[in-house]
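The other protein chains are all here in position, but one chain of the complex has been omitted.
All chains are identified by letter, namely A, B and C, in their written order; residue positions are counted from 1 within each chain.
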Amino acid sequence: MGRAVAIIGTGQTKHGRRNDVSYPELVREAVVAALEDAGITFNDIEGVVHGTMPSMMEGVSDTHLYFADAMGAVGKPVLKTETCGSTGQSIAHCGFYWVASGAADIVIVIGSEKMFEGDGQATMTTVADPWFTQQFSAGAPMVFTMQSMEWIYRFKIPEDTAREAAAVISVSNHDNALNNPYAHIHQKVSMEDVKNAMIITYPVRLLDVCPSSDGACAVVYASEEKAKKICKKPAWIKGLSFRGEEFFYGESNKSIWPSATEAAKEAYAQAGIHDPLKDLDVAEVYNPFTYQEMIFYECFGFCPRGKAPDYVLKGTFLMDGQLPCDPSGGTLCTNPIGATGLIRLAEAARQVTGKAGEMQVDGAKLALSHAMGGIDQFNGITIVGSEL
Amino acid sequence: MEQQKPKEKPREVKTVASVPYELAIGPTWSKFFDYLEEEKIMGKKCKKCNRIMVPPRAFCPRCFEETDEWVEVSQEGIIETWSYATLKFYGQIPDPPFISGQFRLDGADTGFFHRIAGFDLSNFDEVNKIVKLGGRVKAVWRKEKMGDIMDLDYFIPIELL
Amino acid sequence: MAKEYRTTKNDVTLPYRWALGKAWTIFFDGLKEEKILGTKCNKCGKVFVPGTQFCPVCLNDMKEWVEVGQKGTITSWSLVCNTFHGQVKEPPYIQALIRLDGSDNDFIHFIDGVDLSDIKKVRNKLRIGKKVKAVWSKNKNADINDIAYFTLTK
Partner (left out) sequence: MRRVGITQMAQSSGVESKENLMDFTYKVNKEVLDKAGLQRDEVDCVIIASSDIFHSGLSCSNSYDWDGAGAFMIEGTRAEDSMFSFIYGCMRVMSGHYDTVLVTSIVKGSENAENDALTSFFADPFYSRPLGMNETSAAALQMREYMERYKITEEQCAKVVVKNLGNAVFNPYAHIKKNIGVEDVLKSEVVCDPIKSLECAPKSDGVVSVILASEDKARNLCEKPVWVKGFGSSMDHFNLGDRDLLNGQLPTAASKAYKMAGIRDPRKKIDMAEICEPYAFQELLWSEKLGFCGEGEGGKLIDSGETQIKGAFPINPSGGVLAMNPYVSRGMYRIVECALQIRGKAGEHQLGKKVKSALAHGTHGFAGQSHSVVILEG
């Protein structure tokens, strides 16, 4: 079915507060890095895909126009795709289908955000409708806390166990980020630090929550023929999927999150994965909140429902565990929203091509990347592998 | 003039952008708010899957059929989840601390977003003793109706009634 | 916007602080000193104003800053008469594209110093190809309004 598509290069900026560069300059930094990694030039690019958080975050509408020059897109076709937090995966999918369709052989996909330039929480509140939701879903932490509490409630998870496991996730992500030169937060934290941090929305504390970052990421896609010609070790796209529930949060059961579950199921079917815990070598799960990451583990079939805290406490998802999750330090340590989902994919691709440096999971061949968006509405997944 | 350097540290331009919108509420939600003025919480039922949805829908997003039947649901329900916030967020009406909750009102098939209030929210530990997952709450109405969601002032744990 | 059906006013007001980056900072610092600075591409040799980090055509970095002329010719202009939310200036005003001496692209700015009350008169006075020069603001904040406007040269 369709043409095989590979990732032949990735590029990232150093993430964090980047007021040393204007927004277009930040975007260009990632693009130049990706081209360099792929060993190609602007002239080789046939199409450009771009996405950010909704433009209210940027204060500039239709940023594909603003960044046209920075992306090297002049004289080329551009597609702009946006699905809130899951933008990074949506643009990744767009790049894939563009090449798979045969309409282009080499396409660059660019995600970016400058969270320090706008008001992230305020922007997220404008996602909610003004009639039923905006009044009560103020800011992302509130929504994610609601979801975590529902999960704890429905699966009768002891609150202490959930707290302990969430702290393990925070500590391990912060540790992993120390190995990632691009990560925003480089800070060693202890279990006690996490458990005693300031409460944001109970039970979520400061160190359970991702930062706001400036940053950009670019990924270069190529057709099978081109990839084999240009790149010694491409990362092949094995499966991809995107699902969304209703707009109103309360209409679907978020403790078993159908969109995350179904998106994974579909991507696994395409990639021929039957037992994800065994078959996958590494996962880059979009984890802006520690508690929420555990819900993803369950939705993605890494463990049975309600059992994620036990698996976390067993060390299953640590660097030396059965399925290392977020070796890059994940979203928890770096979150330029429009780029975040694409960074997950770039990191997964680096893992399966052995380019992950200090973060490398030995012998990784098959990796999952993921992002979620909306008011807990959307989930997108891309699976990459070292073999065609 | 090669390699000219900025004279100061990186600079930023600060501004506030404001854009006005006026959004149509539409007949279905207008009617829902009319019902709120009568202190009734009304849902709409899908004739295909029979789910009763609150807030009401003009169509069922799953079956993709228009809904036609209005059904009153209970003003009491179960707390499916809740969250306690101490920060003031953009667009938020009540001042912090405040509690958002999702309730399964008796007779409804969807979770309903609103707030929990009606008692002292200042101390989290005290709040945590009162608000329980699975606990029951009841609607309390605003005296002067304005035709919006806050006509339903808040939900209160029934033990406090 | 008075509607005869039920609506909700939903005004969105959000704060921003946009980073200028090095190139814009240099450019605006220049304006403060009454200099209009461009950057020159070492590949195509063209001068772009305002100066930018990279050549929009060749896409390579531009590091050479040059001062361009404060005079130029009108490439195009428009007399703005309509009003809308958030407008930067009370109409009527003139927006123009101006090719500054010593540069290879057009510079956007206002043209003023002509009687704007009668469009016919404005059309007679302002023609594509006419010469204009920059008029500086007294109070400068290192932003684009440090140039008050351009005006026809005598």
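The rule we apply is simple: a residue touches a chain if its C-beta (ideal position, glycine included) is under 8 Å from a C-beta of that chain, and two chains touch if they have at least 3 such contacts.
The shown structure was predicted, so the numbers you read here are calculated from the model rather than taken from an experiment.
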| item | value |
| --- | --- |
| Touched by the hidden chain, restricted to displayed chains | A, B, C |
| Which of A:F116, A:Y182, A:F242 or A:Y268 contacts the chain that the document leaves out | A:F242 |
| Listed residues A:E25, A:D105 or A:E262, member touching the removed chain | A:E262 |
| Residue among A:G11, A:P54 or A:P309 touching the omitted chain | A:P54 |
| Touch criterion as defined above, residue of C:V122, C:V135 or C:L152 at the omitted chain | C:V122 |
| Contacts of chain B with the absent chain, listed as residue ranges | 13, 15, 17, 19-29, 57-59, 61-64, 66 |
| Positions on chain C contacted by the hidden chain, ascending | 5, 7, 10, 12, 16, 18, 20, 24, 28, 48-50, 56-57, 75-82, 84-89, 93, 95-97, 105-110, 119, 122-123, 128, 143-145 |
| Interface with the undisplayed chain - residues on chain A | 1-3, 22, 48, 53-57, 59-62, 64-69, 73-84, 90, 93-94, 97-98, 100-103, 123-124, 126-127, 129-130, 241-247, 258-259, 262, 266, 373-375, 377-378 |
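In this text, only the chains that are shown with their structure count from here on.
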| item | value |
| --- | --- |
| Pair joined by the larger number of C-beta contacts - B-C, A-C | B-C |
| Chain at maximum distance from chain B, centres defined as averaged CA atoms | C |
| Chain A-chain B separation of Cα centroids, rounded to whole Å | 28 |
| Cα-centroid distance, chain B relative to chain C, in whole angstrom | 46 |
| Between chain A and chain C, centroid-to-centroid distance (C-alpha), Å | 39 |
| Contacts with 2+ other chains: residues of chain B | 10, 12, 15, 17, 23, 25, 90, 148 |
| Junction residues of chain A, two or more chains touched | 19-20, 59, 117, 119, 122, 126, 130-131 |
| Parts of chain C lying in touch with chain A, wherever the complex brings them together | 8, 10, 12, 14-24, 53-54, 56-57, 59 |
| Contact set on chain C toward chain B in their complex | 1, 3, 5-22, 25-26, 28-29, 37, 63-67, 85-86, 142-143 |
| Of all residues in chain A, those that touch chain B in their complex | 19-20, 59, 117, 119, 121-122, 125-126, 128, 130-139, 141-143, 145-147, 149-150, 152-153, 199-202, 246-251 |
